[in-house]
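With one protein chain withheld, the remaining protein chains of the complex are depicted in position.
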Amino acid sequence: MKALSQKRRHPLAAVALLLMGLLVTGGLYAAASSVNEAQAASAYSASDVEEGNKLFLANCATCHGMNAEGTDAGPSLIGVGAASVDFQVGTGRMPMQMQGPQAQVKPVQFDDEQVQQLSAYVASLGAGPAVPEAEYLDTSLGNSGQGGEIFRVNCAMCHNAAAAGGALTRGKFAPSLEGVEEKHIYEAMVIGPQNMPVFNDSNISPEDKRDVITFLKEIEAQGSPGGAKLGSLGPVSEGLFVWTAGLGIIIAFTIWLTSRPS
Amino acid sequence: MTTDTVYQPKTKTGRIADFVDQRTGASGMVKEFGRKIFPDHWSFMFGEVALYTFVILLISGTFLTLFFDPSMAHTTYDGSYNPLKGIGMSVAYHTSLDISFDVRGGLFMRQVHHWSALLFVASVSVHMLRVFFTGAFRKPRELNWVVGSTLLVLAMAAGFTGYSLPDDLLSGNGLRIIDGIIKAIPVVGTYISAFLFGGEFPGTAIIGRLYMLHIMLVPALILLMVAVHLFMVVVHKHTQWSGPGRTEENVVGFPVGPVYAAKAGGFFFIVFGVVAAISAFFTINPIWNYGPYDPSPVSAGTQPDWYIGWADGALRLMPGQLWDFSFDWIIPFPWGDNLLAMGVLVPAVVLVALLGGMFVWPWVERWITKDDREHHLLDRPRNAPFRTAVGVAGVVFYCVLWAAASSDLIATHFHVALNDVTYWLRALFFLGPILGFIIARRIALALQRKDRDIVLHGREAGIIEMSPEGAFTERHEQVDEYKLYKLTAFESPEVLPAQADRAGHVTRSEKLRGSVSKFFFEDRVAPVTKSELEEARSHHGHHAVEGHDDKELEQ
């Protein structure tokens, strides 16, 4: 392994790896490992990898190392797969603005093509979860009832039953899932970004992941039947509302009612 | 009854009224209540809000019972809410969803019921705060304060039993927490839990049992207490603010018929209208989001309704372990070891102590002041700095616990660490009430001094005048005699040192009372007397405002 990783520094290593990856991909598919489909990026061209490498050196290498081997400031990216890059960069979490309890969502720093190039580069470093296929993101094929059940068992404790987000320890938090792209939801489950656990395909199958996404998109699209959602935060926001707006209106009426007109 | 003097009513209404009167003696009631006087002030209306929201609860709740089935039998959802189709759930949750999605107006009624429940407990609380801060609980109304406190507890019980009925994930986890708290009760906790749940948690009995409590026992007790409460209000007559023409011997206001009845009656419709408007536009308790109860899942942000929040907050603040010291105390007994779950018991004791303190406060205050006179005139909160300070300390204490119940939401919304929020609130748990006490007392005393100032030197007119010498002063306008009386018509209790009893002994409790009295009444501002006022007025013109900047300017 050591010899291999040294050779990776060779400019052609990436291309060689990619070719190897392409060859192996088919085999991996056939093997259909019960863990994540550890496919290399079949869709990426050599030039994608090369462009990605440049972008990586310019934007990421400070923390993740020149060869993505990781430093004290950032983890190794070898084997994290294209899905990781697509999620972290595609949601604006990476590059990080500053070190903190967890990476925050920001405006995305790269365009779609650059994200793809970066993904291609990182995917070329070692087998890891790939960007999901469109078939598993198509909510018209999913079952929201089943997705809801899986969501409640596996996700709601952190992300809230209505996907409004929640707190974790020491400044970390599970974000709201409203408005998150289908692709990114899927990728998050596969890669387990930050402190989120990994939900690999043997835990929640790709079809089940699609059900979860279907559920999330359905409750997001339909809104609340009862009117404004008050943040879907549960009884706390309801209590606050009743003490401020509710009692406020009532008190205004009592003052009017007991005052003397001119 | 002689037949020859029988009264013959002339109109149809008169005939009906006469018919009823002959059989019920209603004319006596009309005589008693028809022109009964009620004082008018906005802060006196919260009790009515509570009563009216309770009526709305009865109306909307009755509607809900027509469609709700409190069974915990297993069923599969086949209603019209798509994201739950095909999911296994209890009949109770199924029918709750049906009310929301398949009964026209059912969702509206659910929201009316829940919003008015929140408003009910809130208005009971605000009403009690009003009574507390104005001293309306003093003799002869102590027992009515106890009845009111009981109503608050019953209101929380009604709310909690109702919160649990839909058998959704949120309420189920709430019940699980209750089960955990009950199990912590020494000696009998395990059995009480088994009896309550009909076996092991969650069982299949609890929803039906809570339903019985929620729609029969608790509302019946509330109705009974409301009747007692209102009866006592009639006996005592309403308190009133002190002011010109208002004394301990009279009550000044508007007669029930027509003005007060119209305002109070109209107010019912207003409260109903406000609740309806809120229910039209704001979701409450979206049970469809939470899913059916299942012991495995839980949602982030699992909280009780606001009135149970302080209990939840107390549970959150109590540390279970301090370094290596665990609050699960294992007590060795001759028959073996037993466990005291102090991590749960300590918060429970704190809550009971706060509630208990609320119940007995009228006697505590009476013991400290030795004041056994009847009081029908209210104190302005500033004129009873000690009581206001105690009340503010209690409110701060409650609010800290309340904030603790939403520590996770505070963390996510203000981008601070959850653990830090808990540490801060733990500190505030102890410091908050003390700071609240000190600050509230200082503010009250300062406001009293300001009142004195206004009485002695008039109100600041907002007009700056320049004297021929070039000094700037603000013109002060004398307040009229009504305002003058209003600002001076109060009592300012003084320190009452420990007294010897008949045998000449000063008991230890009397010594304690003396020092509490000193603590409470040492700092006091007395109302302006007539002689002080005359003194100030005779100087007026020379020294416009004693102790003000212009005095120095003049010298």
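Note that the chains are named A and B in the order they appear, and that numbering of residues resets to 1 at the start of each chain.
Methods note: a contact is a pair of C-beta atoms (placed from the backbone, for glycine too) under 8 Å apart; a residue touches a chain by one contact, two chains touch by 3 or more.
Here, contacts and distances are computed from a predicted model.
For the chain of the complex excluded from view, the name given in UniProt is "Cytochrome bc1 complex Rieske iron-sulfur subunit" [choices: "Copper ABC transporter ATP-binding protein", "Cytochrome bc1 complex Rieske iron-sulfur subunit", "Glycine oxidase" or "Ring-1,2-phenylacetyl-CoA epoxidase subunit PaaA"]. The missing chain, though absent from the display, is touched by one residue of B:161, B:369 or B:473; that residue is B:369. Listed residues B:318, B:350 or B:454: the one in touch with the omitted chain is B:318.
Checked against the hidden chain, the listed residues B:24, B:76 or B:529 yield one contact partner: B:529. From the set B:277, B:364 or B:506, the residue in touch with the chain omitted from the display is B:277, counting the whole complex. Annotation for chain A: contacts to the undisplayed chain at residues 34-36, 149-150, 153-154, 157-158, 166, 168-170, 172, 174, 192, 194-200, 202-203, 222-227, 256-257, 259-262.
In this text, only the chains that are shown with their structure count from here on.
Rounded to whole angstrom, the centroid-to-centroid distance between chain A and chain B, based on C-alpha atoms, equals 46 Å.
Within the complex formed with chain B, the residues of chain A that make contact are 101, 144-149, 152-153, 156-162, 164-171, 173-174, 215, 218-219, 224-230, 232-243, 245-247, 249-251, 253-255, 257-259. Chain B contributes residues 40-46, 49, 77, 82-87, 100-101, 107, 111, 114-115, 118-119, 122-123, 126, 169-170, 263, 266-267, 270-271, 274, 278-286, 288-291, 294, 296-307, 309, 405-409, 411-412, 415-420 to its touches with chain A in the complex.
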